[in-house]
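A single protein chain has been omitted from the complex, and every remaining protein chain is retained in its original position.
For subunit A:
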Amino acid sequence: MALSSVLQSESADFSFNNDRSFSFGCGLGQTDLGFGAAPGDRLNFSIKASLGPDDEDGPERKIEFLHGTTTLAFKFQHGVIVAVDSRATAGAYIASQTVKKVIEINPYLLGTMAGGAADCSFWERLLARQCRVYELRNKERISVAAASKLLANMVYQYKGMGLSMGTMVCGWDKRGPGLYYVDSEGNRVCGDLFAVGSGSMYAYGVVDSGLRQDLSVEEACELGRRAIYQATYRDAYSGGQVNLYHVHSEGWTRVSQEDVLKLHHQYQEQKK
């Protein structure tokens, strides 16, 4: 329902009048995006059936995917550091070690992925579309606050229907560095430091002890990298590589992608 109105409405005519009604649960099949797939087609990593909202046993999260993860982001004097791991698990099975958990919304906005991969990537791509339309209409870039608010409002309409998404919207706008945590429960919080996922507690420990406002760019990158590494060391559901991004006034830059095992050896050497 609300999805179609986001896709079609286009407040080019500022239509605040969403007096169109759609039947519950038909969702994606109805849109003109060509998704056409029936619920059964979805990629499953478990034997049990699909993830439709009409699931009898309640939202049992058959696709565990990215709740097992560590993603973090923090602000400092030179912008925002975003660091994520790259492991995807379905129960005890490691589905992938090379998942891209940072979504590049546009050249100056990043979104992280935690929860359901499909939910995160779909909604953030939709957010990218909305941001671009805003830019064209208002002849200036959208602010991080507004972008995160658009995302939060979009998913709030699906609250309670089984969306699983915990994302951090990071960017740089005319007010400086911006960092917001948005999730599928409808939370939207502004902050200086967030870590999301099963490994977040380990990451918080490292970042909290090393975070200062006056870090240099390299020091901040190393802090983010170390935090994710430590989380992958102790959390079974996080691992793979550490993907590091730095958001500054000109936009975001991909700083590094390093395998966790390599980092392990590196830090062991340093200890000696």
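Just so we're on the same page, contacts are C-beta pairs under 8 Å (C-beta built on N, C-alpha and C of every residue); 3 or more make two chains touch, one makes a residue touch a chain; residues count from 1.
The working rule: contacts and distances are computed from a predicted model.
UniProt lists the omitted chain of the complex under the protein name "Proteasome subunit alpha type" (options: "Proteasome subunit alpha type", "pantothenate kinase", "Elongin-C" or "VANG1 protein"). Among A:77, A:138, A:216 or A:257, the one in contact with the hidden chain is A:138.
Per the touch definition above, the residue from A:110, A:150 or A:207 contacting the chain not shown is A:150. Across the interface with the omitted chain, subunit A contributes residues 12-14, 16, 138, 143, 145-146, 149-150, 153.
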